[in-house]
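Of the protein chains in this complex, all but one are displayed in their positions.
Up next, chain A:
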Amino acid sequence: MIIKDAVCPFCGCLCDDIEVTVDDGKIVAVDNACTLGNHKFLGDHRLPGPIRRDGDTWKDIRYDEAVEYAVDMLLEADRPLLYGWSGTHGEAQCVGVHMAELLRGVIDNTSSVCHGPSILAIQEVGHPGCTLGQVKNRADLLIYWGCNPIDAHPRHLSRYTRYADGFFLENAFRDRKVIVVDVRKTETTNLADEFVQIQPGADYAVLSALRAIARGKGDALPRTVGGVPREQLVRIVDLCKKAKFGAVYFGLGLTMTRGKYKNIRNAIELVDELSRHTKFTISAMRGHYNVYGSNEVNTWMTGYPFGIDFSRGIAFYNPGETTAVDILARKECDACLIVASDPGAHFPRACIKHLADIPVVQIDPYANATTAFCDVQIPVAVTGIDAEGTAYRMDGVPIRTRKVLSTGYPSDEEILGRIYARIQEVRQP
């Protein structure tokens, strides 16, 4: 059986043109997806059933027992942390928020360690963004800043920018200019018309220099800024001003370096400046396929996009205090529920050390680095493969992922729903 227009549940491009061939209950071929998408669809290594740590060994347990363990752990905790959420569907994320509120816990998603700083900047100065369709059909100038789409979002260039046809561009490949700004050469910088190599940590200075030039104050600049010659900066501002429609995409190269959210704020203000001359937009290259969705779900339910603390009985938000890395590094939480993410591999060591000291339940289809720190892991269906649900593309467009296969694994929503129902029985009898 061939399923057309399946949705790839890997990166924020959320490609919805994937063709999946299913034979005898297994995916045997995948068309249109990139290497990352292919691996996701064709991957096996699923955890067969729930497991529980018993001293120095792992024991297979039933789903009922695993759910019971999670319920008891969460009810007994004074300050539970509910973390992850970017690799699951919106319906499951909703249950998570309800659960955090009832438990008076903290709920945070992986954006606190990816584009959380971008959201902080947007909260300060707004977001002049647009959909990927606008960029595909109109943009004649692209700037990729601190990101490497060839490696992290492989089809971004072919579906929306460098290699995509555009309705309002006669010869899109020839008419589109691509500028890449990075501290190192990558596969992406190789296909840029203009590569700007900056010194590590110099993003803020280079953005400020571009703003100064755009304002006509370029003469005040030194000969090089952040390792970039002034002439190149002037050339770039020229290209930007001449463009009919410019689009900036930025990645973790801006959010994780020195300056963090202030870098993004500066980039947004540059776009603001350029928009006085022509049309310019800016957007984040969101990583996980539904990390944008977890920000959306949290925001419409609590008013805040991530790092929400319900210990006061109301939603409280203070990144740096109520975010997962800080709570773990301060050894503050006394239980952790991890859903659809792998902090064991992606958090600094001090955080993981605390995970080893407290009860942890993970809901995830695969055994991963976090499994080592779990008391119980509950495997679930993979959204977009054997479960369906809503996800938000990197430009905020919601797309319903499809179920291409039945495996018998419960979905995240089902498992979380069962845990939540039991917690309700105790807390809201």
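Definition applied: a residue touches a chain if its C-beta (ideal position, glycine included) is under 8 Å from a C-beta of that chain, and two chains touch if they have at least 3 such contacts; residues count from 1.
Simple rule for what comes next: contacts and distances are computed from a predicted model.
J.: Pick, from "Fe-S cluster assembly protein SufD", "TldE-like protein", "Molybdopterin dinucleotide-binding protein" or "Pyruvate synthase subunit PorA", the protein name that UniProt gives for the chain of this complex that is not shown.
T.: "Molybdopterin dinucleotide-binding protein"
J.: Which candidate, A:347, A:392 or A:409, sits in contact with the chain we can't see?
T.: Result: among the candidates, A:347 touches the missing chain.
J.: Of the listed residues A:125, A:183 or A:221, which contacts the missing chain in the full complex?
T.: Here the residue in touch with the unshown chain is A:183.
J.: From the list A:4, A:26, A:39 or A:244, which touches the chain that is not on show?
T.: The one listed residue touching the chain not shown is A:39.
J.: So which of A:20, A:94 or A:150 would be touching the chain we can't see?
T.: A:150
J.: From the listed residues A:58, A:163 or A:316, report the one that touches the chain absent from this view.
T.: A:58
J.: Spell out the interface residues on chain A facing the chain that's missing from view.
T.: 10-11, 35-36, 39-40, 43, 45, 47, 51, 53, 56, 58, 108, 112-113, 116-117, 120, 148, 150-152, 154, 183-186, 197, 199-201, 252-253, 255-258, 260-261, 287, 306-307, 319-321, 323-326, 328-329, 342, 344-353, 356-357, 366-369, 371-373, 377
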